[in-house]
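Sharing a structure, written as structure tokens. Questions coming.
The complex is shown incomplete by one protein chain, all other protein chains being positioned as in the whole.
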Amino acid sequence: MTKITRRTFGIAAGALAGSLAFSPSFAEDVTIVVNGSGGALAQTITKIFEEPFTKATGIKVRPTAPVSLPKLKAMVESGNVEWDVTELNGDDVVTATKAGWLVPIDYKAIDPDNKLPAIAKQPTALVRASYSTVIAFRTDKFGGKTPQSWADFWDVKSFPGPRSLENSPKGNLEFALLADGVAPDKLYPLDVDRAFKKLDQIKKHIPVWWTNGAQHVQLLIDGEVSMTSSWNGRITPLKNEGKPVDITFKGGALMLSYLGIPKGAKHQKEALQFMKFRMDPVASAEFVKQVPYPGFVPGMMELLDPAFAATLPTSPANAAVQFDFNSAWWADNLDAVQARWNEWLLI
Amino acid sequence: MKIRWSRTILLLTPATLLAAMLFVYPVFGVLSLTVHDGTSFTGEPIRQVFNSQLSIIVLQRTFVTAATVTLICLLMGYPMAYFMAGLSPRKRVLATYLILLPFWISVLIRTYTWIILLGREGILNKALVAIGLTAEPIQLLYTPFAVHIGMVQILLPIVILTCLTSILDVERDLVKAARILGATPAQAFWKVLFPLSVSGAATGGIICFILCLGFFVTPTLLGGRTSLLIANLIDLQVHKTLKWDLAAVMASAMLAATFTCLLAYWMLTRKRAEFATGGLAR
Partner (left out) sequence: MTRIVLLVYFVLVTGFLLLPLIFLLPISLTNSQFLEFPPKSLSLRWYREFFIDQSWVDATLVSLKIGFGATAISLLLGTLASVALVRSNFRLKGILTAIFIAPLIIPSVVIALALYIVFLRWRLVNNIYALTIAHAMIAMPYVVMIITGSLRRFDMTIERAARILGATPVRAFIHTTLPFLTPALFASGILAFFASFDELIITLFISGGLQTLPVRIWNDLSLKLDPTVPAVAVMLTLVSILGMTVGEIARRRNERRYQSNPISEA
């Protein structure tokens, strides 16, 4: 992980301190627990957001990991809530909101000037980041041709070689329907039967169904597969090292990641302060330079190099060729589809 | 020799307290979801799990995989232990040390190394192509073969260590005595050492078998879609679908099946003192 230079870090901290100068109460002994995905990313979040936050407000932050829906369920149901803020995926937000595990968010505290776009402000969760599940492929395996769509992913004649997809119905059903010719704006509600029928065609060309972010990258590097669904962020560093890989945003699924406050959290006021802090454009820009998963922080894109901004999943050109992943549909149908998926895949 | 009742209680209390507080009480809370939904008794979770072919197939697959891996480990491990037992104490320490070195490397990273080695463009396939055994790289990863390699690499040291312990327990003097009384080395091995050390091998085998049943990371990363084991299915119910009652049913079924296997083993070997294991006391 690249270290953030002292200078930019200082600027970010200064800007943040300024923007929060009005907050009078320095609650010295409050520690909020912020749950995220951990790993190397946690270091970046600590340096860019958490340490300056503590400096500005006196509120200490204890990061925990990983993001876990069963933990959220256990803590809310038992009434002993460990976290004050947690990261959540789109359909996790829907599930958790339905079950009543998240508190409504007071946007007057986070966004007093009403600058955040409406899409970022869900009733129980604030958009933290966006990412895309896209097609990643080896540029050296198809004789100069590059796959341009999920139809190409399914086309084992023009693009020979083993492939990989995630071991989850989420996204894959959409990809199958796109490959089968369904228009991106007509995807939902998903035609599950048709999707599984299309998936039947590709099943025997998929030796491995990946389960985590490190795995599918490794599959491409090792040449184990020539094409895979992939998160957009990890392929650029590979390309920069001269590896023959690339991605296309065409047909990608644009997904959102959120921050939410568990019901019964002990420091909800401080949690809101922290979420406000995460919406600072300078710090967010710094963060996106490290991890290319941008949120909808107003003023952030303007701080980025235009060439870099064009590679982000939310850049206008990229967003136009993707479809918006519908978390709500999945939260409603996940149980049934997951059961069918397991039977389809594992027997 | 029998020890006094009061002393038995004194010896057992700490371990029992630990197991009761951190295992029996919490785990019972979750496993009770098998038949109880929090307010009343119900048969629904059990019905749901066993209505689906999937859990039964995966449960079967888990026990078959555990049996084959255990067999391989025992066949590979016992001769290793026998060889090590015959070394001088100093060399034996060194050998034990070598066997245990892989333990320092997390199972996660060991599994990742296999991905790199066994891949289509990995070193093994390159070697096979280079010596002309195969023209095209063969699919080694994401097959039962890869899962077995990964599991054996992880479990073999455990089996070797338990076998070695039992061979060392058998007094070397006994073997020496047999030799002095005119037994050939082979006779001394088959008539004295082997029967007496089988119980240790059995302990190792049972530990290995039980550990196999719970394997999770290796099948996920090295196995294809039909290599996933019951622990993967349970994890899915805990993490993805949040159906903890179904997870509880599967865990209970697995617990019951495991104890049935162990009981059957102990019944079969009850008359044979040499198979006495650290299992259910009699």
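Which chain is which? They are A and B, in the order written, and residues in each are numbered from 1.
The criterion applied here is as follows: contacts are C-beta pairs under 8 Å (C-beta built on N, C-alpha and C of every residue); 3 or more make two chains touch, one makes a residue touch a chain.
Note that the coordinates shown come from a computational prediction; the quantities given were computed from them, not determined experimentally.
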Query - Contact set of chain A toward the excluded chain (per top definition) - result: 1, 3, 33, 37-43, 62-66, 68, 70-71, 74-75, 78, 80, 82, 212-215, 217-218, 221-222, 231, 233-234, 237-238, 241, 243
Report task. In the full complex, which bits of chain B touch the chain not displayed? Write them out. Result -> 1-3, 5, 7-8, 11-12, 14-16, 18-19, 22-27, 29-31, 76, 79-80, 82-84, 86, 89-90, 92-93, 95-110, 112-114, 116-117, 122-123, 153, 156-158, 161-162, 164-166, 168-170, 185, 196, 199-200, 203, 206-207, 210-211, 213-214, 216-217, 230-231, 234-235, 238-239, 244, 247-248, 251, 254-255, 258-259, 276-281
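Keep in mind that, in the parts below, only the chains that are shown with their structure count from here on.
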Query raised in the report: Where the centres are mean C-alpha positions, what is the separation of chain A from chain B, in Å?
Result: 38
Report task. Note which residues of chain B are touching chain A in the complex, please. Result -> 52-54, 57-58, 112, 115-116, 119-122, 139, 141-142, 220-221, 224-226, 228, 233, 236, 238-244
**Report entry** List of chain A residues in touch with chain B within their complex
**Finding:** 68-70, 73, 95, 162, 167-168, 207-209, 211, 215, 218, 222-224, 334-335, 338-339, 342-343, 345-347
